[in-house]
Structures are given as C-alpha cells and as structure tokens.
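Note that this complex is displayed minus one protein chain, with the remaining chains in position.
Chain nomenclature is as follows: A and B, assigned in order of appearance, with residue numbering initiated at 1 for each chain independently.
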Amino acid sequence: MSDTPSHAPVKSVRSSRIRGPQDFVGGLALVAIALFALWASSDLQGMRGFSFGAGTAPRMFAFLLLFLGAAVSLIGLLTDGPGLSTFHWRGPFFVSVAILAFAVAIRPLGLVITAFACFLIAALGTPETRWKETMIVGACLTLGCSLLFPYALGLPLQMFPRFMIQ
Amino acid sequence: MADLFSNLALGFGVALTPINLLLCLVGALVGTLVGVLPGIGTIATVAMLLPITFGLPPVGALIMLAGIYYGAQYGGSTTSILVNIPGEAGSVVTALDGFQMAKQGRAGPALAIAAIGSFFAGCVATVLIAVLGAPLTKLALAFGPAEYFSLMVLGLIFAVVLAKGSVLKAIAMIVFGLLLSMVGSDIETGASRMAFNIPELADGLGFATVAMGLFGFAEIIRNLDAGSESDRELVQQKVTGLMPTAKDLRDSAPAIMRGTVLGSILGILPGGGAVIASFAAYTLEKKISKHPERFGRGAIQGVAAPESANNAAAQTSFIPLLTLGIPPNAVMALMVGAMTIHGIVPGPQVMQKQPELVWGMIASMWVGNLMLLVINLPLVGIWVRLLRVPYRLMFPCIVIFCAIGIYSVNNAPVDVVLAGAFGLVGYWLIKHDFEPAPLLLGMVLGPLMEENLRRALLISRGDWSVFLTRPLSAVLMAIAAFLLVLAILPSLRKKRDEVFVESEN
Partner (left out) sequence: MNLYGRSLAGGCLAILAGLGALAVPAQAQTYPTRSITMIVPFAAGGPTDVIARIVTGHMAQTLGQTIVIENVVGAGGTTATTRASRAPNDGYTLITGHMGTHAASVPLYPNLAYHPEKNFEPVGLLAGTPILILGRKDFPPKDLKEFIAYVKANESKVNAAHAGVGSVSNVSCELLNSVLGIKPVGVPFNGTGPAMNALVGGQVDYMCDQIVNAVPQINGGAIKAYAIATPERNPSLPDVPTTIEAGLPAFQAQAWNAIFAPKGTPAPIVATLNAAISKALDDENVKKRLLELGSVIPGPKDRTPEALAELVKNEIAKWTPVLKPAG
C-alpha cells in the first residue's frame, strides 16, 4: 500500500542514526498521546466480572495506540523515510487567533462585530492580503451572515453587543 | 403488483399537487444552500430548518423536510469536493478523491458525477422502498448487538483499506480516532471519561467539531504555507470541462450501480448502517479496480461509488421509520419529532392508517431527487467559478462560516475552540503524513463498536463466542477477516519491492 509516498524520500542530513525522522517523531507523538490517555483514564473502573467497566475500552485502545506509535517510530528509526517538513507559524497562528477570538467574543459582542473582526484577524494569516479589498469583502460577508443566520435560518444568534440590548 | 401501482399512483397524486411540489422544491433548494455552507452538516441543517416546517400541513411538512434532508446531503458533498470539508461521516470518503479531482481542475466532473450518481441511487432506492419496504424491515430487526459489533469491525477494516499510504499508520490513526471517541460519558455507568470536568465534553467530541478542525481548518493552515500559492493558481488555471466526458461516464456507471446496491442494503440497518455504506462502496471499488493506486489521487469511481451509496442509504434509512416507526439515526429522529408535532404518531400502523402520507413521502423522494439533479447540474458552473476567488479572500470566509456553523450546533463557544485545536492537530498530522480520514471514521465508529460490544457481552453474560455462533455476525466477521488479509498481504509483498527501488537510487 505504501507504493507511492506523497513526499519523495529525502535522505536525512542531520542524523545518520534516525533514517526516517518524519515517522520517528510522528510515532513518538502517538506514544505521548497514548500515555496521556492512560493517565487520563486511570481513575476509571476496569472490568467488573463479565462486563466492561468505564475504563476498559479507553485503556485497551490507549495500549494499542502505544504499541502502534512505537512501531511507527521504530520503522522511522530503521528504514529510510522522508525528513521532517518545515512548519510555518504565520498561517496557523493567525487562523488560531481568529478562531479563539470568535469563541471568546460571540456571546458578549454579538455576531456583527465578531464576524468582521475575526475575518480581519484571519486575513493576517497570509502576506498576500490587500487591505482595501479585504475590508470590502469582510463587510459584505458580515452583512451576509447577519441576514442569513439569524433571519433566514432563524438561529438564536445575538447580533449586537449585550450591553446595547439590555 | 396491482397494489403497488395503486399505492404509487396515490403517492404521486399527493406529491404532484402544486403546493407539495413547491414545498419539495423549496426544501431541496434551502437544504442545498444551507448544506453547502462549510461547517454545517446534514444533521445540523435539518435540525436548524425543522422549526420552519411546523406551520405547514403534515404531509407538506414531511415532504419539505425530506427535501431539506436530501438537499443538505447534496450540499455536503459539494463542500467535500470543493474545499475538502465533509459535512457528515458519509462525505468523508467523497472528500478523498473529490477534492483531489478539484485540485486537478476537475471539480466540475466530480460535482456532476456526484449529482448523477445520487440521482440514480435515489431512483433505485425509491422503488426498493415501495416494493420491498415491509419485508426488508425484518433485516433491521434481525440485527442485535452482536451483529452490530461485527458490522463495526468490518467498517474499521474498510477504513484501513481506503488509506492510500502506510497501512500501519492508517491503523494507528483509526486507534487514535477510537480513543478520541471514548471521551464523554460512559454509556453503562454514566461515568465521565477523559472529559476533565469540561461540561462541553460531557457528551464527547462532536463529529462536526473534529471534522471541521481536521479537514477544514487544517487544510486552510496548510494552504497558507509559503510555496502553496503557486499550486493554488495552478488549480485555477487548470479548470477544464464542467461536465463529465463520455469516458468518465463509462468509468463511473458500474461504480454507481455497485454503490447503489451496497448503500440500499446497509441503509436499512438502524444506527450505523448508513455511515458504513459510503466507505464500504469506496473499498469495494478500490479492491476490484485494475488501478487501485489511482484511488485517493482523483479517481472518478472514488466519488461516484460513495456518493451513490450515501444517497441510497439516506433513502432506505426511511424504511425502519415508515414500517416500524423507529428512527434509525439522528436525522430520522428529527423526522419523528416533526411527525409528533403534527399529531402523527409514527408506528407499524402508519402505513395502513395514513397511506397518503407514507406513499406521498415515498413519491416525493423521487420527485425531490429529480429536482436536486435539475438544481445541481447548473449550479456546478457557479461552484467551480467560486474556486477562482483568490484564496487570500476565500480562506477568511471559510474560517468565519465554519466558526458560525460549529457554534450554532450547540451554541457552545468551547466547541469552536476545540475545532481550532483540532485544526492544529490536523496540520501536524498532514506534516507527518498521517491521514485524517481513518481517524475520523474511527471516531464515528468507536462508540457504536464499544457500546454494541458491551451490550452483546451483557446479554450473553460475558460469552465472547456469540460473535461467531450467531450466523449473521459470523458472516460479517468472516468478511472482515478476509478483507484484512487482502489489505495486509500486498503491503508485505510491496515492502520488498520498495527496498529494491530505493537501493537503485
């Protein structure tokens, strides 16, 4: 099944020992997730006689993930594979901030302000943004959403900041 | 037979009155338009639009609601293909090849084949409901917890087969998905599992939340990486024909047929049958194809088969509702709600007592599918044109739509934050060449699998042999084992081939 990997195999430059850093690190992260899940489910009850307890299935899957993560890591250690790809901070950062801002602002500030502000924050995520056109599109989107969601679809969304309504 | 024709005649008599035709059209149209908004899936669309049908006469309300349901499904496939955001579990599979086709400039044919496949499946399923609805109900009742567990195991094997990269990594992703699905309250004891006292996690992670994060937000973040801009411009220049070519149609026709058959059968099973339909169809196509390597890289069969299966299942899932009065899934539960609000109590007698309602609905399904084909084929051109909107303007719009969509499912800001977090997780997964689709399927199937396993063991008092002694369950297990062997054997063989290839470099 692994006939055509989506990245061309790149020889690792940094370490001669770890031959497939991408899989090695990926597998380790899965191991970490599995350990975290084991810790998080440690307070749950195990098997009770013939019936499963609340913690049986989570622990079962966590052990399975631990094992699989270790296997992926081991393969990364022993066989040639792609190197680590580069991560960029700008896109992830501004998109995350926009999402977070939406979650924080939607209740107190209402849809209009939140949608427009988050649109602009998200737009910071790429250097290609041209501000004039972004402003215009953002305003149109805000207007569209304000008509569509509360009116056309009848969702109980608040439009304006809370202090203006009460 | 004579009965059938008089029933269908009665049904079309009801469905073809001007007012019901109009309601069907409005439902299909509104469903499509809401379903196409990224971030709002089928269940959310139906739940959102349910109240607008309350003021209508009962038959009209149900016809409109059914229209909204199919419309939302069509709309959901559109976002899967155009922006890689599946609105429900069924369209996760459509996104695999559909989005690849869109990247190659073939969004038009992908959308068109999805509409055509769905229409064909809808026609077949409508006839099936009319002819075999009552006898097929027995199948739904023969499925107990043991059978469902075996079906879910089979479903997870499908999820492995549809992976395009390493099988080991795909299995790891499924298990990760299963683990995520454990978050929430335990079905048997009500104990809170891995929810860290966050009230929004008390009922587990929502499908929409995780899907929008792993597919929607992660895709956006990845596209913002420097260097991808040239790729995107390439897509915009590459757009070729809007309609499928004769070769496309020839390639898809058998896939549509097989997808329809699989979807019709699986759709009848309440609770989970319809979920499995689309990826069972995809797996089947990939396994019998002469070029399995094309799947996941824009194979038109990879869109045609799951879309047909999905739509066939969506329709046959009405069978348990119409014949037993028991809703097989969340959307059907909403339908039951709509019926009760109109004073119709669905149950085994509804077919005899209110034939005009049942047959009117069955006839309107066919009418609705025809309308959707008519609405959607011209829309293909508009959707494809949307792809030409510069990405720097499109991505903030998708972010806002997704955020509003996720928020409105439960009116919970925490859901939006979680989706954002899954966006980052998804970005990381892409960077490490892990596929999000098996993860999502693991997450959908996880609760069904665990719950049915536990129910089966409770009823058998801990005897694991029930999965092999009950005939239906044993058959499903045997198919699962067979598929697993098929999936693992070639990858073991190919490992050796690859060693040779690499040593030549």
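In this section, a contact is a pair of C-beta atoms (placed from the backbone, for glycine too) under 8 Å apart; a residue touches a chain by one contact, two chains touch by 3 or more.
Just so you know, these numbers come straight off a predicted model, no measurement behind them.
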Hidden partner chain, touching residue among B:Val345, B:Val389 or B:Leu468: B:Val345
Chain not shown: contacting residue from B:Pro58, B:Pro254, B:Pro292 or B:Gly337: B:Gly337
Candidates B:Leu4, B:Leu22, B:Leu141 or B:Val389 - the one touching the absent chain: B:Leu141
Sole residue of B:Thr17, B:Gln104, B:Thr189 or B:Ser289 that reaches the chain not shown, by the stated touch rule: B:Thr189
Hidden partner chain, residues of subunit B it touches: 47, 50-51, 54, 140-145, 185-190, 197, 199-200, 202-203, 270-271, 320, 324-328, 332-338, 340-341, 343, 345-350, 410-411, 447, 451, 454-455, 458-459, 461
Footprint left on subunit A by the chain that the document does not show: 51, 156, 159-160, 163-166
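The rule we apply is simple: only the chains that are shown with their structure count from here on.
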Rounded Å distance between subunit A and subunit B, as computed from the means of their C-alpha atoms: 22
Residues of subunit A touching subunit B in the complex: 1-7, 9, 22-23, 25-27, 29-30, 33-34, 37, 40-41, 44-45, 49-55, 57-58, 61-62, 64-65, 68-69, 71-72, 75, 80, 82, 84-85, 87-88, 90-92, 95-96, 98-100, 102-104, 106-107, 111, 115, 118-120, 122-123, 125-126, 128-130, 133-134, 137-138, 141, 145, 149, 153-157
Subunit B - residues contacting subunit A, complex: 34, 48-49, 51-52, 163-169, 171-172, 175-176, 178-179, 182, 186, 188-189, 191, 193-194, 196, 217, 220-226, 229, 293, 390-393, 395-397, 399-401, 403-404, 407-408, 411, 413-414, 416-417, 419-420, 423-424, 427-428, 431-434, 446, 450, 453-454, 457-458, 461-462, 487, 490-491, 494-495, 497-498, 502, 505
